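What you see is the complex with one protein chain gone and the rest in place.
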Amino acid sequence: MIKRSFIGLTEPKLKCDLVEPGPKEPEAIPIPPRLILLLNEPLDSTKEILVKKGDMVKKGERIFLYKESKEYVSAPVSGTITTVAPFTGDFGELATYLVVETNAKQDIDKSFTESISIPDIQTANSYLRGIAGNPPLKLLAEAADGAKSNGINIKKIIISGIDQDILCTTRQFVLTRFRDELSKSVAFLKQLTGINDISIVMPDALATLSAFNGMNIVKISSDYVDSLSPMVMDKYLGIPFIPNKSCEELGVCFISIEALFSLVKSYSEKRPVYEKIITIIDKKGKKSRVSATIGTPIHRIFTKIGVETAEKDRIIIGGPLKGVAAYTLYYPVTPDMDTLMVQDSSIIPTISDYPCINCGKCVRICPANVPVNVLVRYLEANLYQDAADSYDLFSCIECGLCSYVCSAKIPIFQYIRLGKHELNKIELDMIKEAENV
Amino acid sequence: MAQSMVKEFTKGLWAELPPFRLVLGLCPVLAVTKSVENGIGMGVATTFVLVCSNLLVSLLRNIIPVKVRIACFIVIIATFVTVVELVMQAYTYPLFLKLGIFIPLIVVNCIVLGRAEAFAFKNSPTLSIADGLGMGIGFTLSLGALGAIRECLGNGTILGNTVFGPGFQPFTFMVEAPGAFVCLGLMLCLMNLIGKK
Amino acid sequence: MFKQNKFTVSHAPFWHDGDSIKEMNLNIMAAALPAILFGVIQFGMAALGVMCLSIASAMAWEALFCMAAKRQIVIHDYNAAVIGMLFGMMLPATIPWWAVITGTFVCVIVGQQIFGGIGANPFNPAVIGIAILTLSWKHLFDFDTALVNYQLAFTALDPLAALKHQGPGVVEMFPLSSLLMGSQVGAIGSVFGIGIILGGIYLIIRGYIRWEISIAYIAGIIITAWIFNITDPAKYATPMFHLFTGYTLLGAFFLANDSSSSPINLIPMFIYGVMGGFMTILIRNIGVYPDGTVYAILLINLINPLIDKIRPKAFGKGCKQCVK
Amino acid sequence: MREMINMVVVLTLLSAFSGGLLAAVRTGTKDQIEQQILKFQKAPAIKQILSDVSNDPLQDRFKIIDNEQELTFFVGKHDGKADAITFETSGKGFSGDIGLMVGINIESDEIIGVCVTTHSETPGLGSKAKDDPKFASQFAGMTMDKNLAIKKNGGEIDIISGATITSAGVSLAAQKAQEIYIRLKPEIQKQTAQMAK
Partner (left out) sequence: MGDYFVLAISCIFVNNILLAQFLGNCPFLGTSKKMETATGMAMAVIFVLVLAGIITWITDTYLLKPLNIEFLRTLSFILVIASLVQFVEMFLKKSIPALYAGLGIFLPLITTNCAVMGVCLININEEYTFMQSLVSSFSYAVGFGLALILFAGIRERIIIARVPKPLQDTSIGLVTAGMIAICFFAFKGMV
């Protein structure tokens, strides 16, 4: 953890880690006896459910909860479903988790293999959602299918070879490891989506590798916030950021480099790729990399590579500034899980119940010029609308730096995310109501 | 009848005690409460105007056209204010000097107009008198209490009588302008605390 | 099956730079120490007594209020201690005990707690305390009579009071170097100029005060006093005299900087500081009080919420693709 | 139309009632008010300054128009001889004007004494100008050629400690009195001579 320096006049500059030179191959984690799959749709007792305990699934088979479901999760192994239960996300969003017990005999679902004569975004969307790296197939398919596009019109694809948090290096690893296949993959992506404007963002230091010659490269400095998507857009691509508009609404789609390679590999090997590469950071800060099947409970990874966890430690999915804390070692590997980090209980910073003391550190460090000191008071008082109208809630690019420096140790970042979440929920509800009328 | 009269009378003493409950008529409350005497003097003057105007408004309530009622109220109130002004000038001159501009300003005191509009214009003369008297006495007591606190701490006296020993050095802040605000604010807090129970 | 541990679950970010309110307050107290020590040496045990009583009673008031309001008692963050300390620094060594206790009550309870405690006070609590006390017991703050029994090896006159009563002729009686070295009559923590400046520089380096405010404040003092001085040197004293007397330095480094009542954005900080210096000199030169620092600070506290609305455009605001 | 007439009638009647009532109260209190003003504002000061006179200065008074301002002079008689006059001037104090009654012996042109009539200075500080005889007594015995400014401004008057501004205000009022007296002396002498008869 980077502590405040004795000379507090200048604010700390956080740098993103670079992938180590000559990285080792990730250690493969064996397929565990039981896998946990998360499905982004809540259980609804009024509807007739299609999956039950005891059902068999084939490897690669898509599991839908209900007849009319649009969301699915595909099984990385063939096995028996032993549990179907509700799951609650970070902001209380409801989902479902399934436990699949691996069978000795592996049956393979053939429907994908049979339908991929030519790459096509709609087919990809029907079969490959949730492969390693979590490619935004649903979005791309909807955008391509003009009718349902919700006004989203993707003109540009950015392949992200940069990581979203300071200690993470998974994407950089994938970038350097498979650099020779990049130009072929980009061509594949053009063919798949029909979008020709494709750039690759990568750290400055990696962009010098000769393998990238002739490609459309955007070099990003290693200063922390530069790697976040809104910053990449605004600062490096010249597409001005607009508060409360996502990158997609501005016509840009980000896809992680790992997702791209998984896509390509799925087509070339004619099977969905479920092996996710994850960077593990143990309590001492030592990094290692594993390749684990999506659905593997993380305790399997920890035991395999010898990472210890103890009572009151913190397990972080993602990096130290933007990640999410897991409350159980049964948390599964998910398609977008780049980093797993364990923090020792003794160094976990506490948050406090103090109000803002107006020390101003957050305002000085905020890359988005948000008046955090006032904003946080409005958020604390649940005045979300005022916070958005007058204090630039939606200008926040969610970097987490304000909380990192807050003298009063207020969970500002959480307040901000919650505030945005609540406002978006209100907006959605309003849209729904308008539709019903 | 008697019961409702008692009700109208007592509500001004606690439930709707001006200026604490209805935050109106603050200016005289803040300005003239340097001492108990001033406070009560102001309170009595206001009470007189309140009762008289309530009575008259209530008597005329069926005659006064609704459209010009405010103008009528103002004429009635201003008349009684001027009566008070003249009488005080004639008989309690030192007090008149101390209250100064705040005597004529009773005419814009939100409480007086407020009662005429909200109560007297809709109720019988007896009830209106009870209402005016209750409100007036409540107002007087509030002013007296505030005056007592400020005079006691800020000047070491109550009604001119020394309260503390000779060593006491008065907390002059209390009789200054800022002290009035702070003191009223804290009294309001106290009222809220008591009211909660 | 293995034993399921209970993990710490909280929200991002999972790192913190380790700073805290307590650390900040301890640093402020450390920074003020030279000035206080000097005051204690100069004015003796009485000064020490006042300082201790002031700090202790401030903490006690805070604890009492928290108990009464059923809030968590947080005196271990030394917030009340800092208020008590700064308040004590502005008192003469001979002030009676009851005035100290009443004063810290005003500072801590009226000045801060009733507004919601730490961070919520619109005015600097210590300065509110001093303002209300001087309003009530002006004679206690007459440093000439307050310190009449001390045998001091230098001109035993309050420089600013002397200036007010006798005009700028008195400036010669107070060489700047001796003013800076603490050879002057004044409050416990305000006489030792060098000490306060060192403390201030320490805090600036440590990043606990916003240097823009201090510098702007001092600039405001110097510029305003200089303009007055060149228009009529026979009536108005020199800038340096103003800078090194009274509460000026304390104001520049410790009082104007109270975080919750001062602005955060750059331009507001400069406006705030310069206004503070300007008002200080204006009050001293054409107002009724010998030292204007206290009221000047309150005035700039007053305009703070308004001026702090001047801030840089937030990310993505005012872009050309503006739909509206 | 009916409504219009109704409105006009009511308002007119009300105004008439109000005017009548006020005129009556006004007539009833007129003399009393004048008495009160003399009694409370001027009388104590005059009594204090002219403590040993044989007449009632409040009765023996005359007016002179000076620069469009009406000045009232009160005459004091010693052994039947009208040799003392008092009149009021004012100076700017810490908060508002300070009224000062100045008594002058018209034979020796010496100030007999001064006394503050009205002020709104801070109790305990500026109010000493009225309450503390030490300050006011400095003026007694001063002749018309003495500089009555405070010492800081080059005059002879010691200030009240802690209230320079009040002191300056009082001395300014005294200086004004000197000036008025010197200017109006012939007229004053004429009037007092008549009074003596």
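Labels A, B, C and D are assigned to the chains in the order they are written; within every chain, residues are numbered from 1.
As a convention for this text, a residue touches a chain if its C-beta (ideal position, glycine included) is under 8 Å from a C-beta of that chain, and two chains touch if they have at least 3 such contacts.
Because the structure is predicted, anything quoted here is derived from the model rather than measured.
Taking every chain of the complex into account, the chain not shown here touches A, B, C, D. Here the missing chain is touched by one residue of A:M1, A:L383 or A:L423, and it is A:L383. Summary of contacts with the chain left out: across B:L59, B:L105, B:L141 or B:V163, the touching residue is B:L105.
Considering the complete assembly, subunit A touches the hidden chain via residues 355, 374, 377-378, 380-381, 383.
Although one chain is not shown, part of subunit D still touches it, namely residues 18-19, 22, 26, 94-95, 165.
Interface residues of subunit B with the unshown chain, by the touch rule above, are 23-27, 30-31, 70-71, 74-75, 77-79, 81-82, 85-86, 101, 104-105, 107-110, 113, 177-186, 188-190, 192-193, 196.
We take it that only the chains that are shown with their structure count from here on.
Put simply, the C-alpha centre of subunit A and that of subunit D have 87 angstrom between them. One inter-chain figure worth recording: subunit C and subunit D are separated by 46 Å, centre to centre, where each centre is the mean of the chain's CA atoms.
Each chain gets a centre from the mean of its Cα atoms; for subunit B and subunit D, those two points are 32 Å apart. Residue positions of subunit B touching 2 or more other chains, listed in rising order: 170, 172, 176.
Those residues of subunit C in touch with two or more other chains do not exist in this structure. Note for the complex: subunit B touches subunit C at residues 169-174, 176, 178, 182, 189. Subunit C contributes residues 102, 110, 114, 132, 135-137 to its touches with subunit B in the complex. Of all residues in subunit A, only 1-4, 6-10, 12, 230, 234, 240-243, 299, 309-316, 318, 320-329, 341, 343, 345, 348-349, 351, 353-361, 363-364, 367-371, 373, 392, 395-397, 400-401, 403-409, 411, 413-414, 417 touch subunit C in the complex they form.
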